[in-house]
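Removed from the display is one protein chain of the complex; every other protein chain stays in position.
Showing chain A:
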Amino acid sequence: MSILAILFLVLGLGFVAWFAARAKAAGFQPENGIRPHSRPGHHGWYVALWAIVPALIFLAVWANIAPGLTMAAAIESPAGAGLPSPGMERSAILSEVRGLADGRIQGGFYPKAQEMLPAYKAARMRYGIAGASLALILALAGGTYAFTRLRPDFRARTRVERVVMIGLLVASLIAILTTLGIVASLLVETMRFFSKVSPVEFLFGTSWSPQTAMRADQVGSSGAFGAIPLFWGTIFIGAIIAMVVAIPLGLMSAIYLTQYAAPAVRKWLKPILEVLAGVPTVVYGYFAALTVAPAVRSFAVMAGIPGASSESALAAGLVMGIMIIPFVSSMADDSIAAVPQAMRDGSLAMGATTSETIRKVLVPAALPGVVGGVLLAVSRAIGETMIVVMAAGLAANLTANPFASVTTVTTQIVQLLTGDQEFDSPKTLAAFALGLVLFIVTLLLNIVALRVVKKYREAYE
């Protein structure tokens, strides 16, 4: 019997338990004028939880240990005598037995596997039945125990609510677990990478070529892992070109929408920015590669700029800048809205025009908020993947020519991890080291940005 079928059986038992307990509790009469402590539904849930939860915990454990037990039994059986000693061949035979039994493999390669198959199947049957009956017994026992405890003065609600609270707490702990998981997985793989390539070379080297052997004497000897060109490319595209596009356009958009546009106009213009923010990055990337990059290249060729590439930094940066506009605009919008009305009124009352008020009073006052927003935008731009994967190049150049090809951290992560590579080659591990750098930098940018924004908000409150 499959685990899934047992699961449904257990859930069905819980359902029955819920109804039975609720029906029993509904019949409780007030004793000495005191009404029952909990509502019938609470009694129902109490019994249902007792029926389901222990059985589910048992099933979770069982699903993990049963395959091992089954295989052990098959090896112990007479058919399992004469197996080769632990090694490649033995595990190949065992996995073939498993595959044959599941029906994943049709014909076998090892005769030994065919020989063991009946024993394995019998053992699997035995353990399957044992697991199912144990789970059902647990469910029945739990349900019966809880059912016998039901009395009018039994505090079922308190107990059910305690379980609910534990469930809520566990749900919120998943966020911490995820963060820990990210940090741990990145750190572990990065440490393995640094045992093959020195951190100094990774962080300060200027030659990046993970695919081919550069120097025979090099540690890891599969390539050069100097990540400076990657960091530069990331900063060049995400923090320079994209921001040159996004900051003026985003800021001016926010100013126009909040200070000038009539409500009717705003109602029509604002959704444009929202749609721009909702377009998936793969669409931006495709557009950059298909339309913008050739245009940029032919412009560069026309203007006679040397080193023009069809995978230019400029094309990726421009499109990324457009993508970031809504983000910058909404951050600027928030911080301008947070400037006290009195400052604006004061400036206007002194005879300043609206634009003078904006330029000399509102923007300087909102500057910390805007700067915080820009930092968040930078952290978003450098973590952006699809636009640069599709429109920026793979050549790790250290160049300030926006028409040349540069590569970024995220491009290289995708590039390193999408080939057919064994998992512990320095090439694959390098992707995790790059990921760790990216994680730390975006984290720092976010922390600084939030602190700046918070401090500035406090100044006006």
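As a convention for this text, a residue touches a chain if its C-beta (ideal position, glycine included) is under 8 Å from a C-beta of that chain, and two chains touch if they have at least 3 such contacts; residues count from 1.
Just so it is clear, contacts and distances are computed from a predicted model.
Engineer: Match the chain absent from this complex view to the correct UniProt protein name in "Phosphate transport system permease protein PstA", "Cell shape-determining protein MreC", "Amino acid/amide ABC transporter membrane protein 1, HAAT family" or "Sigma-70 family RNA polymerase sigma factor".
Structural biologist: Not shown, but named in UniProt as "Phosphate transport system permease protein PstA".
Engineer: Among A:Gly181, A:Pro199, A:Gly307 or A:Pro364, choose the residue that contacts the chain missing from this document, as touch is defined above.
Structural biologist: A:Gly181
Engineer: Touching the left-out chain: which of A:Leu273, A:Val374, A:Ala392 or A:Val452?
Structural biologist: Here the residue in touch with the unshown chain is A:Leu273.
Engineer: Among the options A:Ala132, A:Leu150, A:Met320 or A:Leu376, which residue touches the chain absent from this view?
Structural biologist: A:Leu376
Engineer: Applying the definition given at the start, please give the residues of chain A touching the unseen chain.
Structural biologist: Answer for chain A: residues 157, 161, 164-165, 167-169, 171-176, 178-179, 181-182, 185-186, 188-189, 248-250, 252-253, 255-257, 259-260, 269, 272-273, 275-276, 278-287, 289-291, 322, 325-326, 353-356, 358-359, 376, 379-380, 382-386, 389-390, 410, 413-414, 417-418, 423, 431-432, 435, 438-439, 442-443, 446, 450 touch the chain left out.
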